[in-house]
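Below you will find the structure I want to go over with you.
Missing here is one protein chain; the remaining ones are kept as they sit in the complex.
== chain A ==
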Amino acid sequence: MNTNFKSWPILLALGLTSVPLVTMYAYMIIDTVTVSPPGSFIPNGISFGSWSFLWEAPAPGRPSIWSVTLNTFIFACVSTLMALSVSLTGGYALSRLHLPFRGFFLGGLIVLHAFPTITLIIAIFLILQMVGLYDTLAGVILVKAALEIPFGVWIMKGFYDTVPWEIEMAGLTDGATRFTVWRKLVLPQVQPGITALGIFAFLSGWSEFILPQVLAPGADAQVLGVYLQSLISDDTSMDFAKFKSVGVFYAIPVILIYILFNKHLMNIYGGGTKG
């Protein structure tokens, strides 16, 4: 913005510090479509061999990539829908409705929002075992959605707070019920919030590793994160090209979402979650 200052020292400093990341990104793609001679990183040929996991039959004892992808998709979508619908009603109640113990709920919400949920995983593991939801996709989905709720309610409450009261008053004067007012008049007003929270929850579900790994380790409920990690830790040949191909496949939705919605993303991650 400032013409008084030279910008090349800044470009140099930023460029140098970004070298490790840029190298990693570049070779993430390069290694999946080329072959290099051993001991060198300059490719000498094109090869799509490392993508064979997409069409070849899976190794014995390993689920097929497509069933894992379907699991991941179900996991991310259902947990997003659950978290979204619960946050939409909960946020509205906290922002606008008459509630007993309202102050108490709000205080609890802030405490939960900051509370590190990962510390609860041991107890959640035992609780799921006791109620019989251990090693099922349904169990992990429920846990994932529930853990997103404090953040979701918090964000949605913020969006509801900015909706003018006059809109609701007008609806009520015209004879609509509170429920109709919420559904027909208020929800369209918080559309940006729904988009932002939906994207956030989907990305968070798509990337999740620890919850599925601990709560549903079986092959039937495996998701992409767990699939890739077990591929890396079981493999003795260190076939980075193969790992990276699976990784790039795994990252496609994330990159697409980033390209389409990057404004929304910067806003919601700025709201402060995750270390």
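Criterion: a contact is a pair of C-beta atoms (placed from the backbone, for glycine too) under 8 Å apart; a residue touches a chain by one contact, two chains touch by 3 or more; residues count from 1.
The rule is short, and it goes like this: contacts and distances are computed from a predicted model.
UniProt records the chain missing from this view under the protein name "ABC transporter permease", selected from "Ferredoxin", "Carbamoyl phosphate synthase small chain", "ABC transporter permease" or "Sigma-70 family RNA polymerase sigma factor".
Looking at chain A, the residues touching the absent chain are 1-2, 4-5, 7, 10-11, 13-14, 17-18, 20-25, 27-28, 31, 39-41, 85-87, 89-90, 92-94, 96-100, 102-103, 105-108, 110-127, 129-130, 142-143, 145-147, 149-150, 153, 165, 168-169, 172, 178-179, 203, 206-207, 209-210, 214, 224-225, 228-229, 232, 238, 240, 243-244, 247, 250-251, 254, 257-258, 262, 265-266, 269-270, 272, 274-275.
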